[in-house]
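Dumping the structure here so I can ask a few things about it.
Missing here is one protein chain; the remaining ones are kept as they sit in the complex.
Order of writing sets the labels: A and B. Residues in every chain begin at 1.
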Amino acid sequence: MKLQALTDTTGIATPYDTLWATAAVPTKPPQGIERVMLAEDKLYVVLAVVLIIWFGLILFIFRTDRKLNRLERTLQERLPEANTELSS
Amino acid sequence: MKAWLRGFWAVFEKDIKLELRARYAINMLLLFALGALVVMAFAVGPTPLSARVQAALLWTVLLFAAAVGLGRAFISEEERGTMLLLQLNLRPGAVYAGKLLVNFVLLLALNLVAVGAFAVLLRVQVAWPGLLALTLVLGSIGLAGATTLLSALIARAAGGRGALLSVLLFPVLVPLLLSAVEATRSALLVAEGWAAATDELLTLVGFGGAVITAAVLLFDYIWLD
Partner (left out) sequence: MAESASIVNLRRYRLIRNAVFVWLTLVVLGAFLLRIPRIHILEHTARNLYFHVPMWFTLMAAALVSAYHSLRYLQSGDPIRDLRAREAARVGIVFGLLGLATGIVWARFTWYLGTSLWWNFDPKQSFVVIQLLIYGAYFVLRSAVEDPEKRGRVAAVYNLFAFVTMPFLLYVLPRQMESLHPGAEGNPAFSDITHPIMRLVFYPAVLGFIGLFWVLYTQRVRLALLERRLEMRKATMLEAKS
């Protein structure tokens, strides 16, 4: 495969150089949270990313909603008052 | 054009005269920078630092000093009640240019003192003094350009709230900071020198030019009511 040809052979193991290199595979078995995230060929990383986006967007929509509620409340408080004032 | 130049020079001359009489802004700038450098030098101790860290410390101090000391350029007009006079009599561009030059001169004075203190306190050895000087001058142009516009903005709109200038200034100046630190690092290292810093210097020139051009265009909108 084309990607295998890009393997880093310099041996300088900064995180950046190992982007496509085999050296990045850790020798220790993953611990704790990493064990969860790496299961199923790292599919759970994708799940985490999708969930972050989903929760972020929902949070934003909820905030818009709250603003809408506030607006509705003020409208309800003001308008009856306005109607009576204008008619009187 | 002649009126513009006369206005520009009048603003500059007036501010420098006032500054020489009171010496408030320049003393505050210098003492702030010296204080910050001393605090930093004591906090670091006699440990030798890498050139990158030294350059980063110097530019951090210069940036903070500019944010603290240069914010007064327009607030002082507001306090003296001379704002309206400037608005009525001069073109906005001339006012901006005059204030810009004042700030630039102040920054150059600051650079002279700060770099001397910095070299002594942090035991810096400058391998390429010419490169360092050029970096400081080019960096000061961009710094003065951005600070002048934003301090006008704050003086006109928010009544000169102190910390607001730093909040507005720092994110905008990140490109300048990074290029200036990198060029300064090249100036400190014997092995680097002019060739290594060419791109950074060009970036500083471009940044200064873009910032001042944008500021001149935008200044009209905050200056005139």
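Note that in this section a contact is a pair of C-beta atoms (placed from the backbone, for glycine too) under 8 Å apart; a residue touches a chain by one contact, two chains touch by 3 or more.
Keep in mind it's a predicted model, so treat the numbers as computed, not measured.
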Absent chain, residues of chain B that touch it: 146, 149-150, 153, 156-158, 161, 164, 167-168, 170-176, 178-179, 182, 199, 203, 206-207, 210-211, 214-215, 218, 221-222
Residues in chain A touching the chain absent from view: 1-4, 6, 14-20, 22, 24-26, 28, 30, 34, 37-38, 40-43, 45-46, 48-50, 52-53, 56-57, 60-61, 64, 67-68, 71, 74-75, 78, 82, 85-86
